[in-house]
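Once you've had a glance at the structure underneath, I'll fire off some questions.
Note that one protein chain of the assembly has been removed; the remaining protein chains are unaltered in position.
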Amino acid sequence: MSKPIKSIFVEGAIDPDKIARSIAAHQSKVAIGAHQIFLGQVRADQVDGDQVTAIEYTAQVDLADKIAHEIKEGLFEKYDLSCMHIYHSLGRVAVGEVCFFVFVSAPHRKAVFQALPELVDALKAELPVFGKECFERGTHQWKVNN
Amino acid sequence: MSKPIKSIFVEGAIDPDKIARSIAAHQSKVAIGAHQIFLGQVRADQVDGDQVTAIEYTAQVDLADKIAHEIKEGLFEKYDLSCMHIYHSLGRVAVGEVCFFVFVSAPHRKAVFQALPELVDALKAELPVFGKECFERGTHQWKVNN
Amino acid sequence: MDMSQINYELECFGLLTELIGQTTLLESSGTLTVGALKARLLQDYPQLIGIPIKVAQDNELMGDVEVLKPGKLSIFPPFSGG
Partner (left out) sequence: MDMSQINYELECFGLLTELIGQTTLLESSGTLTVGALKARLLQDYPQLIGIPIKVAQDNELMGDVEVLKPGKLSIFPPFSGG
């Protein structure tokens, strides 16, 4: 029987304390020498004199979880990694808050240097997640990834 | 008058809560879209059947602080970064604890992907910091960076 | 001539919820490939022009030449997570 896939989604913003707990939980894994963490934070972008105040995220959760799992499996094959954790917000995340938390650990730093940007880029490109940028004046636009 | 250089050194291990506080302190910086964090954790390396239990760090603190500052200035010139923070332990850090915390933030992720590995590699190569690996049986060896 | 009518229940995401609706029913006189479904959508909703669409069924993204079984589908505009 294969391991059930853990969901990457959390409701609302990701609390810095969650990140601290996640780091602390790795202190018993004594083969690890290097951690690297990526955090996406909602930026107060200006568009035509109006300003983003929050992003509302929706997703096809089951498919996103499955694809995230496949991307992780691929990177475990490719690099010598100890663990990988991915968390993405659903719902409303205000400017300045964290909406995306990706955590990669390995015995040596070269592996995390290579794997983390690759993981972040793949997740942004391949997960069915949709960001709606909400503006101060009540309008919105759909986020476009570069 | 130039800004005084902030010391990168902290006594003993770096607490995950310090990392959480550092992340939380950036939530008011709303031009930031991406953070990347590197953490060095003391690894339980095996050498000839004996095992590392801690690393004791010493440094030429003033020179290390000055060089770290110069490396940061160089990266601020080179990439579009919002902030950079560096913390390194002095004294004893046990296996599983964090001894090195490097935090880079930018409006966009590409800049942190490039700057963080470059910053970490430069700090490891250029700072007069010395790690003494202490073994279970009471012996020690001096750490060698690759 | 095959007179059996096929129903596709489409769940829309992101921008498509505004251009099409949260869900919509699409009837066809036979099974459709993903490519044919996209052509039908563009005909029914001309405002979709220029928007690259992806289609998933049974928790799998489908290529344009694959045939869709009757039933539920998810349709996606470009992804923008992170």
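We call the chains A, B and C, going by the order they appear; numbering starts again at 1 in every chain.
Here is the rule we use: a contact is a pair of C-beta atoms (placed from the backbone, for glycine too) under 8 Å apart; a residue touches a chain by one contact, two chains touch by 3 or more.
Fair warning: this is a prediction, and the values are worked out from it, not measured in the lab.
Engineer: In the intact complex, which of the presented chains make contact with the chain not displayed?
Structural biologist: Those shown chains that the absent chain touches are B.
Engineer: Would you mind spotting which of B:18, B:85, B:110 or B:143 touches the chain that isn't drawn?
Structural biologist: Checking the options B:18, B:85, B:110 or B:143, the one contacting the hidden chain is B:143.
Engineer: Based on the whole complex, identify which of B:35, B:72 or B:88 touches the chain you can't see.
Structural biologist: B:88
Engineer: Touching the hidden chain in the full complex, which residues of chain B are there? Just list them.
Structural biologist: Against the left-out chain, chain B lists 40, 57-60, 62-64, 66, 88, 99-100, 120, 123-132, 142-145.
Basically, only the chains that are shown with their structure count from here on.
Engineer: Could you work out how far the Cα centre of chain B sits from that of chain C, in whole Å?
Structural biologist: Computed value for the inter-centroid distance: 50 Å.
Engineer: Which integer distance in Å separates the CA centroid of chain A from that of chain B?
Structural biologist: Chain centroid spacing, chain A to chain B, equals 23 Å.
Engineer: Counting only residues that touch at least two other chains, what does the list for chain B look like?
Structural biologist: Answer for chain B, listing residues that touch two or more other chains: there are none.
Engineer: For chain C, what residues touch not just one other chain but two or more?
Structural biologist: none
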